[in-house]
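Missing here is one protein chain; the remaining ones are kept as they sit in the complex.
Let's look at chain A:
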Amino acid sequence: MVSLINTVDTGHEDMIHNAVLDYYGLHLATCSSDGSVRVFDVKNGNQILVADLKGHQGPVWQVAWAHPKFGNLLASCSYDRKVIVWKEGASNEWTKFYEYNNHDSSVNSVAFAPAEYGLILACGSSDGSISILTCNIEYGVWDSKKISNAHTIGCNAISWCSSTVPEPAFDQRASARNTAVKRLASAGCDNCVKIWREDADRWVEENRLEGHSDWVRDVAWAPSIGLARSQIASASQDRHVIIWNSTDLTTWSSTILHTFDDVVWSVSWSMTGNILAVTGGDNKVTLWKENNENQWMCINDDAASTISQQNEQRTL
């Protein structure tokens, strides 16, 4: 099912922690321990380095692309406690658009809210707090809100609920839509996934999903494709990936996707939310798909092993 197209030499001097494709799938952003963020042009199967963004003084953990309607914006977060939003002005000329400096520890995760809400960025930090940064696009002014003590010891990952999830009590009037409730999920060192809801100008904890027995490393809210249910995937050091399902956003049921051989680092959904990519300490990427019996099947099992074999040969 899966075959290797090519391997990119990123030129990063240390480990890469995140690789993200932009909205159109034309640019790949990578970030590394060496403090740099690199942008590659991935058109036509080739990767050409188009930008090397230096501004962080520590390892950069995660990058996130904004919706293209706001221009080419890339957010990065780092061990140096900073969040930087980069903007591409002229072609491939990137400048610092905004720098957020108000975390007391490493910032582990950044995620842009669905474009319908405007230009909003959420950041999760090892200081246990989550920041919600809202940009007033007209004036380029940023406003920040903070959920302090979101997770004791630290917040590892953030994921927004896609805006099109039908509300439990759906109102067909368009006016009700504009006040759509913003939600986000966060994963933390307290072994919990928490769901936060914006309530007036505050963020309140709406739900706490307990099921992992170790740090939750990543959380990913599945894109809604018109389903009357919400789905969240969470990955943990306890080697489990849990799929959380809810139809009303108040009660959540959990299914263990799989118990892996090693720590699971990240989960990400495909655009339509029907494929889940899982990566872990075993250095493999596995793709999962739910069949019509609500069972999760790995769809690239044998391919993954061949990938890692190739890799070992390469590094010898």
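One rule holds in what follows: contacts are C-beta pairs under 8 Å (C-beta built on N, C-alpha and C of every residue); 3 or more make two chains touch, one makes a residue touch a chain; residues count from 1.
Keep in mind that, in the parts below, contacts and distances are computed from a predicted model.
Think of the chain that is not pictured: of "DNA replication complex GINS protein PSF2", "Adenylyltransferase and sulfurtransferase uba4", "ER membrane protein complex subunit 2" or "GATOR2 complex protein WDR24", UniProt labels it "GATOR2 complex protein WDR24".
Across A:Ser186, A:Ser236 or A:Ser266, the single residue that touches the chain missing here is A:Ser266. One of A:Val50, A:Val181 or A:Val285 touches the chain omitted from the figure, and that residue is A:Val285. One of A:Asn6, A:Ser91 or A:Thr251 touches the chain omitted from the figure, and that residue is A:Asn6.
With the whole complex as reference, residues 1-10, 12-21, 23-25, 28, 30, 32-35, 40, 42, 45, 47, 57-59, 61, 79-81, 106, 164, 166, 170, 172, 174, 177, 217-218, 223-228, 265-266, 268-275, 277-281, 283, 285, 287, 289, 291-295, 297, 299, 301, 303, 307, 311-312, 315-316 of chain A touch the missing chain.
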